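The block that comes next holds chain A.
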Amino acid sequence: MNNQKNIKLLQGNEACVEGALLSGVKFFAGYPITPSSEIAEGMAKKLPKIGGKFIQMEDEIASMAAVIGASMAGLKSLTATSGPGMCLKQENLGFAIINEIPCVVVNAQRGGPSTGLPTKPSQGDMMQARWGTHGDHPIIALAPSTVNEILTLTIKAFNFSEKYRTPVILLLDEVIAHMREKVEIPAPEDIEVINRKKPTVPPEEYLPFKPDEDGVPPMANFGEGYRYHITGLVHNYKGLPTSDSQEIDAFIRRLHNKIEKSIKDIIIIERYLLDDAKIALIAYGSVARAAERTVKLAREEGLKVGLLKLLTIWPFCSEEVNKLAQQVDLIIVPEMNLGQMVLEVERASRGKCRVVPYGRVDGELINPIEILGKIREEIKK
Partner candidate 1 sequence: MKQKKLFEVYQNNSVKISVRREWCKSCGICIEFCPKDVLVPDDQGKPIPENIDACIKCGLCELRCPDFAITVGGVEEKDE
Partner candidate 2 sequence: MKTIIDNYIRKEMFPNIWCPGCGNGIVLGAIIRAIDELKWDKNEIVAVSGIGCSSRITGYVDFCTMNTTHGRALPFATGIKMAKPDLKVIVVMGDGDCSAIGGNHFIHAARRNIDLTAIIINNMIYGMTGGQYSPLTPTGKFGSTAPYGNIDQTFDLAELATAAGASYVARGTVYNARQSSSLIKKALDKKGFSVVEIISDCPISYGKMNKMKSPVDMLKWIKDITVSKKVWEALSEEEKEGKLVTGEFVNIDRMDYSEKYKGIIKKAQEMGGNKQ
């Protein structure tokens, strides 16, 4: 056994490429946009080396469509973009959700709305990730805060997408997408790679949207002898359009439930010095790095501050936050927006403690000192 670790200095977007390759990605379709383009560039270089395919499409709508097509044909597929492109992807993201087609979509967040701040970080798309495409739908979204986490969460994103047959959104921000850090690249044998369930019945018995007990239907890839229909219309077990209200209701509920019932598997959080905390910070992405430093500084002053770091954004870890709200007097949610995830924190806290937002939207990072300042300000109240 080789004990030598494979350590590399990688840019965040490069780590995403490495994570995707370890997950077995074989297809990438994208469109150039800052600050995500290095993912496309890495894929263009590396995918053909392993017999995979890269294509630069005419826009992000087409990229999302091509990714879904390739996934239907059996390839693990990835696309990457930023806010303006993410807006365009929403249309076909909905198609992937309703047809339960595994794929991973990276959004390296920049300031918005519109063209906004192409080269500056933001966390303004948290709610877009949840509700961007129309209709009542579930989603899984993950948010790494280090380059190493970009690699590990990219693998998680692919695994979740295959296991639950859903698109998964990986939310980066301009800072972690472009920063370089030491990354430990795991050996392929050391990581878990999940592949979609295949049907166990012959084609004539296959019902493409009939779920197993876990709520997830086995997926036959196109071209493997299983002929069936998929449509963006609400459909029955056969995949054919339905207007039967019972079938519609059961279908929409199942889409939600397959995620909801596996919430323990999907939610990834990290607790840092929370056991005795009276004040909690809840943070994610690059802000979580600052918040961790804030906790150390506050502790030096004797303040009992801890951090709950969210790696899974959607579904939201309501239970964990509710418990935390019963333990602490104050929760501060620093984020690079004017209050998005804080709304979820408030909802989950159910009035058990004070919940305070701390937002910054000037295109600059939130630093540890200013969060500490916010803590000092709030405890005086």
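Keep in mind that, in the parts below, a contact is a pair of C-beta atoms (placed from the backbone, for glycine too) under 8 Å apart; a residue touches a chain by one contact, two chains touch by 3 or more; residues count from 1.
A quick word on the picks: all candidates are chains of the complex that A comes from, given by their letters.
It should be emphasised that the depicted structure is a prediction, and the values quoted were computed from it without experimental measurement.
Here chain A appears alone, and the candidate among 1 or 2 that touches it in the complex is 2.
By the touch criterion stated above, chain A contacts candidate 2 in their complex at residues 26-27, 29, 45-46, 48-51, 53, 55, 57-59, 61-63, 65-75, 77, 91-92, 95, 222-233, 240-241.
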